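Just one protein chain is left out here, and the rest sit where they should.
Labels A, B and C are assigned to the chains in the order they are written; within every chain, residues are numbered from 1.
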Amino acid sequence: MSPSQPLRGVVPPVCTPLDAAGEVDTASLARLVEHLVGGGVHGLFALGSSSEVAFLTDPQREVALRTVVEAAAGRVPVLAGVIDMTTPRVLAHAEAARAAGADALVATAPFYARTHPRETARHFRTVRDRSGLPLYAYDLPVSVHSKLSPALVRELAEDGTLAGLKDSSGDEGSLRRLVVALGGRDGRADGPAPAFSILTGSELTVDAALLAGADGVVPGLGNVDPAGYVRLYDAVRAGDLDRAVAEQERLVALFDLVDAGPESEMGRNSSAIGAFKHALRLLGVVAHGTTAAPQIPLDETAVAHVEARLRAAGLLPVR
Amino acid sequence: MSPSQPLRGVVPPVCTPLDAAGEVDTASLARLVEHLVGGGVHGLFALGSSSEVAFLTDPQREVALRTVVEAAAGRVPVLAGVIDMTTPRVLAHAEAARAAGADALVATAPFYARTHPRETARHFRTVRDRSGLPLYAYDLPVSVHSKLSPALVRELAEDGTLAGLKDSSGDEGSLRRLVVALGGRDGRADGPAPAFSILTGSELTVDAALLAGADGVVPGLGNVDPAGYVRLYDAVRAGDLDRAVAEQERLVALFDLVDAGPESEMGRNSSAIGAFKHALRLLGVVAHGTTAAPQIPLDETAVAHVEARLRAAGLLPVR
Amino acid sequence: MSPSQPLRGVVPPVCTPLDAAGEVDTASLARLVEHLVGGGVHGLFALGSSSEVAFLTDPQREVALRTVVEAAAGRVPVLAGVIDMTTPRVLAHAEAARAAGADALVATAPFYARTHPRETARHFRTVRDRSGLPLYAYDLPVSVHSKLSPALVRELAEDGTLAGLKDSSGDEGSLRRLVVALGGRDGRADGPAPAFSILTGSELTVDAALLAGADGVVPGLGNVDPAGYVRLYDAVRAGDLDRAVAEQERLVALFDLVDAGPESEMGRNSSAIGAFKHALRLLGVVAHGTTAAPQIPLDETAVAHVEARLRAAGLLPVR
Partner (left out) sequence: MSPSQPLRGVVPPVCTPLDAAGEVDTASLARLVEHLVGGGVHGLFALGSSSEVAFLTDPQREVALRTVVEAAAGRVPVLAGVIDMTTPRVLAHAEAARAAGADALVATAPFYARTHPRETARHFRTVRDRSGLPLYAYDLPVSVHSKLSPALVRELAEDGTLAGLKDSSGDEGSLRRLVVALGGRDGRADGPAPAFSILTGSELTVDAALLAGADGVVPGLGNVDPAGYVRLYDAVRAGDLDRAVAEQERLVALFDLVDAGPESEMGRNSSAIGAFKHALRLLGVVAHGTTAAPQIPLDETAVAHVEARLRAAGLLPVR
């Protein structure tokens, strides 16, 4: 379970259930961890984007992370997001994450301030050096508004700064170039590069990413259907790609739940996170579908859309 | 060979060789067509982005298209790009393409003028109605600066406006949602949708795209190594995904030739097109590596980079 | 009237009236030129974005330009847009513009293909050298998706490639840096730089731009109210900035007509161009409000919005 070994498998970004007042609902969060571990996942990513990390205050982040670590109880490694604008603020989160028992850290490039790639490299090196924990780079241009270049990731992989990459850039071509540069799908473990985990955040093309050499997936939708993603992962590992494609297509259809809220009325983020949380509520895992301010909550029509998708995917009985 | 049937396989965007004066080198272009058809490709896409369609005058476009149609001689279908800013200008190109013998048209959404999705739908419907040829939508946000939504493509697929999609958006998740919406990888032929070809322009992840349900690929690099892409396609069709991955990884390594020109000195477009053309020259297929104005030509160092990549990929003998 | 001298004043981008079939309505266009020249404008910009240049076929471009040149009859200079993707295509338009009698050309940087600044410089130099006409650079990032840097414009001003700049980038800070680099508001004529016209396309801040050192303005709204822009220009030149601000504020209020069409239903381009054309129809200048395909036409509600704005601005009698 040491995260300094390449992490493989399904590592969902754990939603952060909130109570009606907007505080972390620790009982629901512990049940969610049980739901995920029980579904067979291989790791947990706390304080990621799907965890509403951008919305949680520092005390809430600490409560959420401690709850996940405690509930995981060493059964799977816990990665902790240390998401903030720049190096000094990320270092403060890293210190808190270490104290809370995280096994590894996940950091983006700096955002808000415009940053040069050389400064981004400095950022990751400083966080790695000061935190003393394995570090995953989180490539998420939709939020960070810059893309980590394959050349930079490769440099930071080869000098040991990074233990892995969580790639949510959607740029599968660049990811493929990185895999090949690091030794190819089959050769990475033996190559000149140290062990390096490539985790895709592209939850709709996991079969393809694993085929191409990714080591695992960080699927937001995995909160709702962890067992589905584990079956998909196992099918690829077993070489049964037809089964993998069928499972992936079922999950793609289920993913439609993220469109619950109308685009003219609310953000795509709010719609997706609200849908995951209401799905978990309908499945009996968490108590509330509450999302953090200023996100607009799903209305009844939107919740009905979520419920219909759960029934269509076989996660709730068809009425 | 009727393009009103779903087009499948490898359909390279045919480079347009130019002579030293910048005019279309028809003898080289005919040899290139022979190189491609001889490599086993299943169709040809003339006047695409890799053909420098944006740089060719209308008379040059006509010469290039007529040369490809004549050289193809009915052995494979010829798709013709009708790339321009808006409907009236695209219609003029469509008329020219029909007269030159194209089997189908490939059009982007309008660009330069900002266009609403409803206007984009009107655009494709008008081009389809007036041209009388099968129409492929070309999704290329890097040039067009808007993305075709899966919902719009689906609408235009289901009402018969589009015969297919050439997806160079790199948004594999949206493409997957489209595949599933149209019936899934195995069900598309039998579903409520008419036959609809999905061709990916993501030349570095063809194995993954075909696994996911794409029908074919439009690889710029296929100018250089058509047989490699045909082997990759055949391996997936034969269910031999390990062989497909190995072939894809070889092509990914070869793709490094597009970085021949230094980023600080010339555009990424010029570097890639220049590299394809010089590779074809080094392989003895075309006479010149000339690219159209205002592209900066590759210098000697860059050409040496191209040559080294060809040797490493086994396309030229290692010295 | 020689455009090789710095062009100063109000130079509206002339709308291209279309008949119901979408062809150029030359009688309306001649009346529009009379409306503009009668309003006191100092030049005419044919085949600009507000002229729907992106929508006109090559024969339509020629008809429109010849009509403007003939109607202007030497009273004011005529600048012609040569808007296309790359150098070879722009050169073809430049040849046609020279043949039609244009006094100067207006070209953007290349678009569709990604272009390096060095290639953009090559582009402008080639167009200037081959066309033999004074050349204005048209900086329009909303359409071209790149911004001309002040350093590049300055280089091309100082070596005589460019006779001027039509700046629709909205980046007033960069424009100011350019003015200062070229000698400052008062010093440009005498500095080391050759005469160089700076025309702003920011029609809502003309008072400010002229104060800062711009030589003139290219206002789309000037089609509707040329005399208003001429009064605004004259007020600044006379040093009566209070009067200039009042006139500008009246024009800003009038500009609301571009929001005629609902954003959820049609493009911002279609709404603005449709509003200008319907306003001209309501003013009795042109026969139709038709816009080119695929633009969605204004509906009755939208036209009523245009009419109300004209009445509020004093251009139609208040009922």
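In this text, a residue touches a chain if its C-beta (ideal position, glycine included) is under 8 Å from a C-beta of that chain, and two chains touch if they have at least 3 such contacts.
These numbers come from a predicted model, not from an experiment.
The chain not shown here makes contact, within the complete complex, with A, C.
Checked against the full complex, the one of A:6, A:101 or A:267 touching the unshown chain is A:267. For the chain left out of this panel, the touching residue among A:28, A:115 or A:290 is A:115.
Residue in contact with the omitted chain (choice from C:233, C:255 or C:276): C:255. Across the entire complex, the residue among A:30, A:54 or A:308 in touch with the chain not shown is A:54. Taking the complete complex into account, residues 170-173, 176-177, 179-180, 184-185, 202-205, 207-209, 211-213, 241, 245, 248-249, 252-253, 255-256 of chain C touch the chain not shown. Remark: the residues of chain A touching the chain excluded from display are 22, 49, 52, 54-58, 60, 83, 85-89, 91-92, 110-116, 118-120, 122-123, 126, 142-145, 265-270, 292-296.
Note that in this section only the chains that are shown with their structure count from here on.
Look at the contact of chain A with chain B and you find the same residues on each copy: over half of the numbers used there are shared. Between the Cα centres of chain A and chain C there is a gap of 49 Å.
Chain A and chain B, compared by their mean Cα positions, are separated by 34 Å. Not a single residue in chain B touches at least two other chains.
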